[in-house]
Structures are given as structure tokens and as C-alpha cells.
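Here the structure comes first, spelled out in C-alpha cells, and everything after it is commentary.
In this view, the complex is presented without one of its protein chains, the others remaining in place.
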Amino acid sequence: MEPLKNIESLAYFSPEILLVVFAAAVIISDLIVKNRESNIVAYISLVGLGCSLVAILVTNSFINSNEPISLFFGMIRLDGFAVFFKILLLLATAATILFSLRSEELDVRLKGEYYALLLAVTFGMFLMASSTNLLMIFISLETVSLTSYILAGFLTHSPRSSEAAFKYITYGAVASGTMLFGLSMLFGMAGTGDLMQISSQVAAVLDSGGVSTLTVLIAITFILAGIGYKIASVPFHMWSPDVYEGAPIPITAFLSVASKAAGFALFLRFFHVGFGKPEILQSIDWGLLLAIVSALTMTVGNLAALPQQNVKRLLAYSSIAHGGYLLMGAVLLTTEGLGAIFFYLIVYLFMNLGAFYVVVLVANEAGTEMIDGYRGLATRAPFVACAMAIFLFSLTGIPPLAGFFGKWVLFYAVIGEGLYWLAFIGLLNSVVSLYYYARIVKAMYLESTEDTDSFSFPTSTIALLSVFVVPTILIGFLPIFYTLSEKIILQ
Amino acid sequence: MLLSLMIFVPLFGMIVVLLLPRESEELIKRTTLAFTLVPLVLAVVLFVSYDRSSAGTQYFVNVPWIDAFNINYYIGIDGLSVTLLLLTALLGPICVLASWRNIEKGLKAYMALFLLLETGMLGFFAALDLFLFFVFFELTLLPMYFLIGVWGGPRREYAAIKFFLYTLFGSVLMLVAMIAVYLNSNVINGVAEGARTFDIPTLITLAGTTGHALADSTFQMWVFIGFFIGFAVKVPIFPFHTWLPDAHVEAPTAISVILAGVLLKMGTYGIVRVNMAMFPEGLDFFTNGAGFWGNSLALLGFINIVYGSFCALAQTDFKKLVAYSSIGHMGFVILGLAAGNSAGINGAILQMFNHGVISAMLFLLVGVLYDRAHHREINGFGGIATKMPVYTGITTLAFMASLGLPGLSGFVGEALSLLGAFQEFELITILSTIGIVVGAAYFLWTLQRVFLGQLNPKYEDLPEINRREIMTLVPLGILTIVLGIWPNFALDMFSESVTNLVNALNGI
Amino acid sequence: MSLQHYLVISSILFSLGIFAVLTRKNAISILMGIELILNSCNLNFVAFSRFITPAESIVGSEVFRFDGQIIAIFGIVLAAAEAAVFLAIILAIYREFGSIRPDEVDTLKG
Partner (left out) sequence: MVVSLISIILLAPLASFAIFALLGLAKRNFPRQDYLSTFAMLVALGCSLYLIQEVVSDPKPLTVEWLSLGSVTFSMGFYLDSVTVIMLIVVTLVSSLVHIFSIGYMHGDPRYPRFFAFLSLFSFSMLFLVVSDNLLGIYIGWELVGLCSYLLIGFWFEKDSAANACKKAFLTTRVGDVGMFIGMMMLFAEFKTLSLYGDNGIFDAVTTLESGQIAGLSIAGILIFCGAVGKSAQVPLHTWLPDAMEGPTPVSALIHAATMVAAGVYLVARMFPILTPTSSLVIAYVGGITALVAATIAIVRFDIKRVLAYSTVSQLGYMMLAIGAGSYVAGLFHLTTHAFFKALLFLGSGSVIHAFHAMHAHHDDEHTDDAEHEHDDHSLVHEHGSEIPPDQDMRNMGGLRKKMPWTFGTMLVATLSISGVPFVFSGFWSKDKILAGVLGRAMEWNSVHHYILFSMALIAAGITAFYMFRLIFMTFFGEPRNQEMHNMAHESPWVMTVPLIILAALSFPIVNTGWFNKDYVKPPEQHHVSAPQHAYVSPDTKTADANFGFSLFGTSEAEAAEEDGGNGTTYTDDAHYAVHKLAHNIAMVLSICVAGLGILLSWMFYQRRTFSAEGVATTFRPVYNLFWNKYYFDEFYDGVLVALTVWKSRLFAKFDLSFIDGIVNGVGKVTRDIFAAFIGFFDNRVVDGLVNRVAEVTWAAGGRIRKIQTGAIQTYLFVVLGGIVLIILIFRLF
């Protein structure tokens, strides 16, 4: 159907608009509120997220999944796919805000900016999830990046944080620059920025012999560099361990889940819609390329995680590995694959955020991010330890935890395409991963510590923690989640 | 319904236990005991009410679970599974009793985990949906890891992670094989039609229909390997066995009992349920195939027997000795299964059950001694018999049963497996009988070193085995004797099912 | 001047940018490299837009679409923003490390 004009688009754009409005509201209220200790701004931003969630659901009810709407002359598109990711991102952001409330490393004086930026990032991610135009893709990517740079470096007077920000921005800038160059080449070949037409155009040019496959290849590879950097896939992953380690823990959690998810949204839309077309696939074997990348990604992530002592860094590597697992689903861009990715993202959201939340808590109480800090946690804070164990084993993929079911759907999709070797690599990786996850469990349960004074956590904390624990246990058993792919096939 | 109840009562028990206050230990213990007794009662009910004449699965429940993959919550029992269910349910309360005194820290968590473990085991033996089967199979991993790792001996961390890694490695291969089976479950003559399925009985029939992708021999061979390694780690079959001694030595008594009594059986049960029933072609390749591969399975059994026995002979740690002995005894199971004839398979299954009972006894006995002397060094004892006549008596019974003394249960399974195997693999079987002699050797030697001879002055005032401990041992002892004298008591249950299996294998 | 000339130039700019980013031992020059890269892209967009975007008739009269140019403008804006952020972060770095040599900022590793 015909793309909507700007004004009529606004109605469907309400979720994003709400985010922006509330971001502004946060800043203003921050100016008004004198009491530095009050968390009012955080609650405002939470409300904002709530409103935007409602808006998403409302707008979603307007559209019917098989006939999506494109807004702003086809700049962005509103479909099940976008809605799914938006909800996912909202949840992640909300979680991050809640973490931040508990986090003690953040500077109380900068609350306003902090939460405003978080909302801004979310806004950018929304665009990433729904943009269908080269320009929009680039803008959204940059929005997200720029804000994340700041958030990563948000800890004033912390060398690690600043270093993280520095590396992040340098790396990010180059990557996005490269991507932009690729985009420009693509634009040149297709003569249009509209993702819907690019593929056919490029195909046409290829057939007419106007450009060689090599050009297309280079263009795509450049773009891949940009997207790969967002989802931290080998060889574009190297920024993530450092940044994750340096950034404030809530932000690390946010990056490891939200920006990865957004990256995948972009990735899927770009390749599935843009270059999922067979004629392009013929010329270059994307499947193999992605398969190799994913295999490398998970292997590198897991192996590098083995010797880590800093839990944050360990989780950073583990999240790289999980990026690899997710990529498996994208290899052949089949419906099963997409469904698997959706499912795994949900699971990953809960288990990974949960794990990071525990890291926050331990960092507060024990004042360290090192594995040694987790010694005897089982006796000092049984519930937290138990929750952490559940998250970690779920990340490993041990039944009956959700992580297992997530892996199951992924491997199912991969083997379904006959890529046994990839499945084997993936499975062996999950065996390896057990080893380093278990090291934390070991520290918590099998090792004892000299100071055995138990940590005390407010019920709110426990409640929040269980918000992550329960899905991590249950999701696998709920059939509904397995059928997501049918609901949100993207056009 | 009865079955589901039986499976999930322990799980419910776990929740209850978790809600109890940590301080009231007696209460926790009693609750756990109660929640383990319920499955036992139900198991007995099932065992009695099971219709022995028909081999088909009974008491089955089949409700859809994950439609997306056509995964169902499908459970049911046939003769084989009900026997093992009984064994599991029986060992449950016994283990709780065995952990009555000697769990110092975190009793609550211990009991909770134990109940979870029991659910896993019961579910595994009842599952008829391949996916469910796998989930339950893996469900036992976590509790086991913690039970060994937290309440174990000095080297518990190593043992626990080793156990975990080995098993996970095995199950990973299993997972791939499983998915492969599922994907091919609707392919006939190269064209996919209809829905895929995890339904084990259906899959078995499909694997039998010519032209079906599952019936393809090469496919079956590979899938067979995948599953087999998965189970072989659990059994454990050489060379995947090295986790066992460590795990056993470090694990607390009750856990060793479960480990030897039930977890090992999960491996062999899986082999029967999946490998043999579902992939006859694959089995054929490894048992009747040409050349080396044709003997490979029997060979593995033989290696287990001889290797395990000799290792046991070399041990000076009482518990390690028993651990190795069970490696040897599982070898007889493999040998019997490899035979693939009714004598062999019946013997193997009987051996599974008997070994479950006997090794449980042995580990309990080791535990009794350990609780008193706080060490397990065989040469550190001597002349105990004078101080603990009753204990000695029971131990002698267990040892004799374990070394396959006729009239006790150990013999029947062993003999049948060998009788069956001999018809297929004469030489290997004859060589395997070495295991019988060596078995006698290490048990008698142990008996002599620990119980006979001059009393070691250190143990002048060694307290005799107490009533609770006797209570844990007597039911097992009775079983060993009863099954020795009247094996049909158990054989009836599954001989029908086995007959069907054998017929299927022979293509009848 | 044909399209090729622009493309060649932009590619040279791009390469120079990459080179600068990889080799310069000063954060500021890295920033410059980045700016080069971005600008090479902008140049591309404009050039492409000028040369090969198909003309389409709106209400009879020949009108060109300016997609490329618009993208370029956005690019410039974003580049500026990026520069701002970058400089801010460099300040922080200088405060913490007393130097802006990228190879000295390597406490996070492994």
C-alpha cells in the first residue's frame, strides 16, 4: 500500500514521539527537582516507557500483520517485526533503568541526563528496528551510537569508563563510517535509498553488467562491518569486551541486550528484505559467509571467556558468543531461523539481564566484579546465588531452563538446513561455555569465604530478580513463544 | 494420571521443602521421606496392577505441549520402565534415610535437590516423547552437579564438573541425533509429508517401514552413534567411564547409591528404548555387521567387564573398588544387549535391576563403615567381623550377590546375559568370564582385608550397625534373595516387551 | 568531470581516512581521519545523486530528486555531532590519563 505522508504518519509514530517527549520531560523535571537523592526522573522515564508501550500496542492494533504500513514516504515501516523488537527494547530499557536505581556507581548529580539519554537511545533503537531506507538506517544507527558512547563513558572520574567511551567511539565511528561508504555505493548502484527497491534495482544493474559482483560484495561487506560492529560479531567484536568492562554495569547490560537486539533487527531487515532476494544470493554465497562468521563468533567468544576473572568481562565475551548463536538462525534467513532468533532473543533478554543484575548487586555489596567476590555467595545471599546459578545454567543451555529451549530452536533451524557442522560447532561451544559459567557457580556454591556476613537485600530487589528468574525457568514450557515467527514474519 | 502424579509428587515436595524453615531439620527430613514414600507406594501399585500379559505401554498420558514442534507430554510404562521406576522409587526413601545423619550443612537444599533429582529420574523412565525424554535426561544433571559438588568429599569440585562436562558432551551429540530423527520423521521416499513427530512408539514403527527416511541404514547408523555416545557416557562405557570413579568417591553415600542404582541405568535404559528399538539397522551394523564393527558392541561390553574388574582389583579405596565393580557389571548389561536375543536382553535388563539393588547395598555398606571409621582405606581395617557380625553378614550377602553367586539375584542376570551372548559372540563371551573370577577375587580379597584376620586394635570399640541402617539395607537384601530364587517376579514384567523387541530385531 | 573522477577522489579520501585512523598516534588526528571517511561518503552520495538518479516527471516539468544531497546533509550533521562527542571524550581521557595517545589508553585488555 502507498506510503503515508508525514502528517498522517505521526499517529503511527506516537511511540517514538512519546519517548522523545518524556526524554525532554526528564531533563526539565531534573532542572526543577532540587533533591538530588530523589529518583523522580527515573520514575518519569519509566512512565514514559509505559506510555510508549501502550502506544505501541494501540498502533499495532491498527495494522494487520500481513499488510504493514510504511510511514514518512517509506522511510520507516510499521510491521509485526518492528513491534516485536520495540517491545523487546522497551523491556530491556525498563530493566536497565531499574538496575540503575540500584546501582551505586552512577553519579547522582547527572541523573537527568542519564535517563534522558537512555530514552534517546531507545528512540534510536526503535528507528533501527523499523527503518526501511538507507538514510534512516544510517541516522538511527548514529543516534544509537552517539548516545551509547556517552552512556558508556558516563562515570566521571573513572578511567575505565572514559577509556571504554574512547574506544567505543573510535571504533564505532570508523565502523559506521565504513558502513556509510558501503551505503553510498549501494545508493549509487540502486539510485534509490528505499530498501524495498534496492535489491531489485541492484539485481537489474548486475544483469545489465553495469557493475561487477565485486562492487556489490564490497558494498555489502562494508555495510556488514557497520552492522557487525553493532551485534559484535567476529571480526568486528573487539570493542565489546573493553567497553562492557569499562561501562557502568547497567549500561553494559543494556548494550549487551538492547543494542545487540536492535543490531539484529537492522541486520535481519537489511539482509532479509534487502538482500534475501534469490538473485542476489546466487551471485554471492551469503549463507556460507554468515555461517562462518557465526561459527567464528561463538568460538572466539567462548574460548576468550574461559580464562576471564572479571565477571563483567566474562559476560561480555559470553554475550559475543550468544551473538554467534543468534547468527546461526540468520544464516539461511528461513522462517524457522527467524522464529528461532526471536525466541532466543526473548530468552536471552531475561537470562542475560538477570545475570547482569546479580553482577550489579554483588558489585554493590562485595564491591568487586571479580569471580573471587562471588565466593560463598550461596551462604551469604542464597536466593541471589540460586538466581545467578539459574541464569548461568540457562545461558549454558541446560534443560529445563529457557536457555536450552532457545538453543534447541536455533540448532533445530540450523540442522533443518543441513548445516550439521555448524550445529556441532555450536553444541561443542555450549559444552565449553559450561566450563566458565560453572566457574562462577563453583565460586558461589563450592567455595567458602572468610567473611560470612550475609547480604541483606530489600524485597523490591528480590522481586525484580524473580521477575527475571521466573521467565528464565518457564518460557521454555510455554508453547506460545514458539509460534512467534508465524505472527511476525516481515515483508 | 497415576503416573504423572508419581513423577511430580517429588517436585511438589521440593517446593514444600523449600518453604519450610531452614532450622527445623527433623521436619524437613520427615517431609522429604514422606514425599519419597508416595512415589514408592504408587510404583508398587503400578508394578502390581501392570498387565503382565500384554507388552504394550500402559497408563499412558498424551497431551500436546509445544505444538510448534509437535512435542507432547507423552508418558507411559511398559514392563521395562515400570521395573526401573520401581527401583528408582524404592531407592528414594532409602537414600533419604541414608542421609539422615551425615548431612551437616544445607540439609534443606540437599533434600530439595534430591527431590528434584527423583522427579527427573522418574520422568525419564516414563517418558515416551523423545523430547520429553531428553529434557528429563538432562534434568538430572543440575541436581547431581550440586549434590556432588556441595556435599561431596575433598575433591568434589573436580568430580562434579567432570561428571557434568562428560554427560553434557554426550547429551550434545544426542541432541543432534534427536533433531536429525525429528527432521526425518516425516520423510517417505524422499518426499516430506505430514507433521514431524517425537512420539517414540510412532518413530519406532516409522523406522520399521521401508522407504521411510528413518529406515535408511546409513542414517540409522549415524543416529545410533549419536545416541549411543550420549548414553554410553552415562552407563558408563569405556572409554567414557573415567568420571565415574571420581564422582562416586566424592559423592555422599546416598548420592553414590542413586548414581550407581539409577543414573547408570538411565544409560542402558536409553540404549534399549532408543538405540535398539528405534534403530535396528544401526544396531545390526554394530552387532551382526561384517568384521570388526559387527563385534564392536560386544567388545565394548567385554572391555568394560575385564577392565572394570581388574581396576577394581587394584583399588585400595573401598568405595572406588565398588565404583569400578559397577563398571564391570554394566559391562554384562552391554554384552547381553549386544547379543540381541531374548536370553541376552532379558538378562541384561534383569542385570540392570539387580545391579541397581546390589550396588546400592554396597554403597550403603561402605557408607556405614565410613561414618564410623571416617576413612575407606581397605588395608586400614581388619578383623571387623568380630566387632560387627551383623554388618559383616549383610556385607557378605551383598558381596556374594555382586560376584554373581547363584541363588542371589546377581547371578541370574549375569548368567542370562552370558548365555545369550555366547550364542552370538562365543570367543568374546568366554573371555568375558574372566570377569567372573576376577570379580570373586577382588570381593573376597576385600572381605578378607576388611573383615577377617586379627582385629585392628584401632577399632576395639566399633559400634555395630544400627537399626536405621539395617532398615535401609533389609529391603534391598530381601530383593536380592527373592530375585535370586524367583527371578520371574521381575522377569514377568518385561519378558513380553523384550520378546516383541527381539521379534522386531529379527524382523518378525 | 565524470562520475568516475568524483568516485576516485572519494575513494582516496576514504583510504586516507582509514590510514590516518590506523596509524596516527594522536586522538585528534584519528578524529580527523574519521571526518575524512565521513566526508568521502558524503561526496559519494552527492555525486551519485547528481549523475545517476533517474529523473521523474512531476506535473509535466523535469524535476530532479535530491535524495543523495539530503543524505549528505544529514551526514554532515551527524559528523559534527560525532566530532563534538569525540572531543568531549578526548577531554575526559586527557583528564584521566594525562595523554591522548591512543596506544597509551589500554588499561582494558585481555
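Read from first to last, the chains carry the letters A, B and C; within each, the first residue is number 1.
Quick note on the criterion: a residue touches a chain if its C-beta (ideal position, glycine included) is under 8 Å from a C-beta of that chain, and two chains touch if they have at least 3 such contacts.
Note that this is a predicted model, so its numbers are computed, not measured.
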Touch partners, limited to displayed chains, of the chain removed from view: A, B, C
Per the touch definition above, residue among B:Gly76, B:Pro245 or B:Gly340 touching the missing chain: B:Pro245
Residue of A:Leu306, A:Ala463 or A:Ile480 in touch with the missing chain, whole complex considered: A:Leu306
Option touching the unshown chain, where B:Ser53, B:Thr210 or B:Gln454 are the choices: B:Gln454
Interface with the undisplayed chain - residues on subunit B: 166, 238-239, 242, 245, 307, 310-311, 313-315, 342-343, 346, 383, 385-386, 389-390, 393, 396, 400, 405-407, 411-412, 415-416, 418-419, 422-423, 426, 429-430, 433-434, 436-438, 440-441, 444-445, 447-448, 451-455, 464, 470, 474, 486-488, 491, 495-496, 498-499, 502
Where the unshown chain meets subunit A, residue by residue: 166-167, 170-171, 174-175, 178, 214, 217-218, 221-222, 224-225, 229, 234-236, 238-239, 241-242, 284-285, 289, 300, 303-307, 432, 435
Chain not shown, touching residues in subunit C: 18, 21-23, 102-103, 105-110
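By definition in this document, only the chains that are shown with their structure count from here on.
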Overall pattern in which the protein chains touch one another (line/ring/star/complete/other): line
Closest chain to the centre of mass proxy, which here is the mean CA position: A
Centroid distance [mean C-alpha coordinates] between subunit B and subunit A, Å: 44
Chain centre separation in whole Å, for subunit C relative to subunit A (CA means): 26
Length of the line joining the C-alpha centres of subunit B and subunit C, rounded to whole Å: 66
For subunit C, residues that touch 2 or more chains besides their own: none
Where subunit B touches two or more other chains at once, by residue number: none
Complex contacts: residues of subunit A adjacent to subunit C: 134-135, 138-139, 142, 146, 149-150, 153, 156-160, 162-167, 169-170, 173-174, 177-178, 180-181, 183-185, 187-188, 191-193, 241-242, 245-246, 308, 313
Of subunit A, residues touching subunit B in the complex: 339, 378, 382, 393, 398-400, 404, 408, 411-412, 415-416, 420, 423-424, 427-428, 430-431, 434-435, 438, 442, 445-447, 477, 479, 482-483
Contact footprint of subunit A on subunit C as seen in their complex: 10, 14, 17-18, 21, 27, 30, 33-34, 37-38, 40-41, 44-45, 47-49, 52-54, 67-68, 70-71, 74-75, 78, 81-82, 85-86, 88-90, 92-93, 95-97, 102, 105-110
